[in-house]
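I am attaching a structure below and will ask some questions about it afterwards.
The complex is shown incomplete by one protein chain, all other protein chains being positioned as in the whole.
Presenting chain A:
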Amino acid sequence: MSKGAKNHHLKSNVNEFLNNKRNIEALTNVIDSFKNALEKQIPLTTVILSCETIFVELLRSHDMTIHIKSLQGKENSPENNYKQFLQERYIETFNLIIECLGSDKTSDAHQALTTCMKFIAIEGTNPLESHDNHQTEFPIVHLNKVISKLLLSHRIMKNVIVKLSEYTMFDDFCYFVWKLLLKNLIPTTKNDLNNEFIQNYLELLNVLIPASPNNNQKYAEQDDDDEKRFLCKVVKFDEQLLRKNVNKIWNFIVQWPHNDVTQRQLLVLLLEKVLVHLEKPALLTDYLMDTLDVGGQVSLLALQGIFILIHKYNMSYPNIYEKLYAMFEPEIFHMKFKPRLFHLADIFLSSTYLPETLVAAFAKRLARLSLVAPPQDIIIILFFIGNLIIRHPGLKRLICDAANGGHEISNDPFLMDECDPNKSFALQSSLWEIQLLKSHMLPYISQTAKNITSQPLPNREWDLGEYLEVKENDLFDQEISKKAKEYALTFERPMTETKNQHSAMSKYWKF
């Protein structure tokens, strides 16, 4: 059957059922085709939409609602039996749709999620079983199904979870999701606590916790239109509850076994969302100190966390400069977080009260790194060192030493391999690296190096920000965009390679 015909068939079935709600055959046809589609992995959107139309209609018109009188239980009438049957179909369809959440196709998964949420919203106001005391219940069972599917499906559901952010504006939704999250905090089996689960969980938290600055603003704004704040049930959900939940969950998730990816995700979550809600941020110290030793991007994020703790929560951390010092390795130039590292280092070293030995060690280490760094990073390093010298005029002796100038010793006293910046003898050395950079092949760099060593340093520091994000491409474009006045040419007519005995080309290559 072709796709068009199938769609047509589906449509006619839906219409038949909606015209005659006793038409069981049409309903089963629709559900069968759904199952069929799910098995064959063909696009599901149309099927989901047709199921949606059917059951939304059923829910709205209370055609499935079984009225239960208090203390009596439900009547066993054929009417109710039929309704019971419809409800079973409804549950079945719901489960099918939840299956779709794990679909590879993002559009299908999104559609499934929207349909689920629609069902939940409508069912909340039009419950399947109506009681005498007209109390609306949030269909938490359905929501639980959705959340469990999102968390426990052994695959990363990031794209679907992001879609959930559309619903975080509803307080009751948040309230119940938090409830479910708490419930899911301790997985039933050890196996469930895998990376995918953690990642999904963290992603969900990320969606659920509002970004900190407009936290209060959000509540203030939405006081105006109450009906929009709730999906189906009025519940009280305020910041305090949020904090309580966050704190409770945080203490658990920190203890989960993390790998590099989840650790990073966790740290990002911590820095961006969680930290402001924590009651005792000082408790993070241990965690951050541990993660600081992991290395790479994780430790950088931990460093940023520590920085926030030091900056906002008056934490003192004695070894922080050593940790920072250890982070400057040749590999940083190939990492994504390089701008962040330089930015942080700049902030850490911005105090003019730091001991000169320490700052000199940083300057010296960076200078060493500049000898293997790509050009855009050399520029950053040069300006960074320049800034350090501006802050600590005593370091000028590294560039030009009035006392020892011209004095010769056998070796550079600086120890590159020393972990402790205070023991690296940086202050006894000099910044000859910058002298060497003067003969860098790229004019921009050698010019900058010249400026730093030979000219009096300016009073104002360089703004590193504009150099941090420069890429090689930008350098190329910059150089290209320079308007050339003239193109100098060689004046020697090139000879064939065999004649040119002195060139390295002829020495190592045979053509």
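Keep this in mind: a residue touches a chain if its C-beta (ideal position, glycine included) is under 8 Å from a C-beta of that chain, and two chains touch if they have at least 3 such contacts; residues count from 1.
FYI, contacts and distances are computed from a predicted model.
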| item | value |
| --- | --- |
| Among "Ubiquitin-conjugating enzyme E2 2", "OLC1v1035916C1", "Magnesium transporter" or "Nucleolar protein 14", UniProt-listed name of the chain not shown | "Nucleolar protein 14" |
| Contact residue for the chain not shown (choose from A:257, A:330 or A:355) | A:330 |
| Contact partner of the left-out chain, one of A:23, A:148, A:194 or A:435 | A:435 |
| Interface with the unshown chain - residue positions in chain A | 329-331, 333-334, 368, 371-375, 378, 398-402, 404-413, 430-433, 435-436, 439-443, 446, 453-454, 472-473, 475-476, 479-480, 482, 484, 486-490, 493-499, 502-505, 507-511 |
